[in-house]
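Not every chain of the complex is shown here; the ones you see sit where they belong.
We just call them A, B and C in the order they show up, numbering each chain from 1.
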């Protein structure tokens, strides 16, 4: 994230969370936002994001040509917004959880076994994904 | 996110992004991380998150009893980590994109039409989701 | 499937497969239908099906009121059509595979351990889903 300072990021996340909660509260939508419904919503938005790549052949001129970035950013935002609501509802701090998971992945995927391989850790010593 | 100051959040996100990139680079995994593959990965992790709620009846004693929060936080972290990699690859700033989308949703879902209703904006004036 | 005879079902599946292949061939779409792209498509259509239930509270008047069955049937059909194309491409007979899996599930989920419980077999003796 070039050209965005730490202070900017921090202010932005704080603003985002405040606006998101206000948006939901103003519409009386907390009633719909059970953990299950939000998990369902994350999956639905993830699929809408994926739809932009449904027929893409990576490496082809098409994929080099550029994607519809504005529409894609909106779908990525939808996944993120529902993820933030989900985590807030269950008291999960997303950045802390991600740091923790990254530490766990570093243990699961030692560089020596994983270098250049997309093998899932459960299938070592022949495979390595997150 | 109580008890986490702005400065903490900011430092955490910076640390997270740096560690995530290092994790990927050390394993020579950039080659697998095309936008399409990362979008696929977000969907897969979103479904693993959803699996924790597959048979949950909201409002039931089970759902009140508490969810396996540690496992759930890990799956939420996986969605987030892939989402960060995806956005980084396409030059999307997730917090900015989310703020932007929230503004758009506020227009799409006027309080008067959306209050207490889960109707999708495309089906107004009878329905209202994000 | 009441009022549909075996012979009807059989003729219908045969007609369906023939028409599906013709539909794809006439449009020169085989080139897009790699196993990966079809697996992606199944996930996307499954999410579109799920969207109809995103905010549904089961047991509520809304859910009793009836769902938009025509739209839902179309999404279910989309999942099925892509699943048929996927299986055809990999030489998988879906009905045989399903019978086989059902036998495996019967072993994984003994009635005594699974009765009335939605626990995944990997978590026995306390959990039981497919």
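Rule of thumb we're sticking to: contacts are C-beta pairs under 8 Å (C-beta built on N, C-alpha and C of every residue); 3 or more make two chains touch, one makes a residue touch a chain.
Quick caveat, the model's predicted, so the values are computed rather than measured.
Identical protein chains form the entire complex, numbering 4 copies in the structure file, with 3 of these shown.
Methods note: only the chains that are shown with their structure count from here on.
Ranking all chains by how far their C-alpha centres lie from the centre of chain A, first place goes to C.
Measuring from the averaged C-alpha position of chain A to that of chain B gives a distance of 4 Å. With centres taken as mean Cα positions, chain C sits 27 Å from chain A.
With touch defined as above, residues shared between interfaces to two or more other chains in chain A number as follows: 32, 37, 40-41, 43, 46-47, 50, 53. Interface residues of chain B, counted against chain C in their complex, comprise 40, 43, 47, 54-55, 57-58, 118, 129. Those residues of chain B that touch chain A in the complex are listed here as 1, 4, 6-7, 9-17, 19-20, 23, 26-29, 31-32, 34-37, 39-43, 46-47, 49-50, 52-53, 56, 58, 63, 67, 69, 72-74, 76-84, 86-88, 90-102, 104-106, 109, 111, 114-116, 118, 128-130. Against chain C, in their complex, chain A makes its touches with residues 32, 37, 40-41, 43-44, 46-48, 50-51, 53-55.
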